[in-house]
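Heads up, the thing below is written out as structure tokens.
The complex appears here minus one protein chain, its other protein chains still in place.
Here is chain A:
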Amino acid sequence: MSRLTPLALVLCLAGPALAEEIFVSNERDNTVSVIDGDSLEVLRTFPVGRRPRGLTFSQDGRSLYVCASDSDAVQVIDPETGQVRHNLPSGEDPEQFALAPDGRTLFIANEENATTTVVDAQTRKVLAQIDVGIEPEGVAVSPDGRTAVTTSETTNMVHWIDTQTLAAVDATPVGQRPRFAAFTADGSRLWASAEIGGTVSVIDVATRKVVETIAFAVKGIAADRIQPVGVQMSKDGRHAFVALGPSDRVAVVDTATYRVESYILVGRRVWQLALNAAGTRLFTTNGVSGDVTVIDTATFRPIKTVKVGRFPWGAAARPMSSAQAPDGRAAGAAP
């Protein structure tokens, strides 16, 4: 301990360890599993509300937000102890959400009643409920904070929300069953996956028009089993990782050419994706096999499978120290 600088010592006291942690929601177990970013072992598992799906962190990493869908709440949880600090009003059946760059405005998709609920996480007040299409699911906020989007799975559209007026201003039809949306880091493009359509639509944010539709093909896998769900941009922005559901693959797409560079075999029915803070490892939630595959993003190879709870759904890396850039990136909670 004598070699620790005072700063490091303070950090040790203030926060837990410097090591990184990845949080995974287990939809069927009503729990969250915490994976150590170095050892890739499950450190702890704690109970949360019913049917946890989307999860994300406050920018300082001190609060974990979990969509407890069947409890009709977004829970604010101490990531250390797993204690629920309080619930946020979320509207009915919250599935996914995204935290705006202001660090306090949450955009929540209410799957059952076709709305997006906007909540101020500090005052715990509902700011607005916005009508969108049927079964809203994917949510993302643009990096400049001006635009939020919700995808609706049965209406098959991306709904554009002006974050100043909190009104839906436009809708862009995409492929069947759009499940997830992610902005590129520069905010110029939005990627939206279509689970039944089998494609990812790349939308020009300025014109709200689809500029590219990416299709996938895996040898030996029937086309209708290739079902894109989670999308995660690489740290350097050169690649996008796309979870392909029951084909048990994650596609690596070149973001400049939209060409698929490789397909990585993971666990069964891969849903969501999360990067660690450094962007060196990708964590995939594999719903049917009940595990998480850890992928080395330099080699695009899986390095470990970590057993978690039943139906792991979302994943999020916890921002751990001030030395690292705060990063609330999370599957089920695009930044």
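For this structure, a couple of remarks:
In this text, contacts are C-beta pairs under 8 Å (C-beta built on N, C-alpha and C of every residue); 3 or more make two chains touch, one makes a residue touch a chain; residues count from 1.
Everything that follows uses one rule, which is that contacts and distances are computed from a predicted model.
The listed choices are "ABC transporter substrate-binding protein", "L-arabinose transport system permease protein AraQ", "FAD:protein FMN transferase" or "4Fe-4S dicluster domain-containing protein"; the UniProt protein name belonging to the chain that is not shown reads "ABC transporter substrate-binding protein". Of the candidate positions A:47, A:103 or A:173, contact with the unshown chain belongs to A:173.
The residue from A:63, A:87 or A:154 that touches the chain not shown here is A:154.
Screening A:223, A:265 or A:303 against the full complex identifies A:223 as the residue touching the chain left out.
Residue in contact with the omitted chain (choice from A:112, A:204 or A:296): A:112.
Checked against the hidden chain, the listed residues A:37, A:52 or A:133 yield one contact partner: A:133.
Contacts to the hidden chain, counted on chain A, fall at residues 91-92, 110-115, 129, 131, 133-135, 152-157, 159, 167-171, 173, 176-177, 196-198, 222-225, 227, 246.
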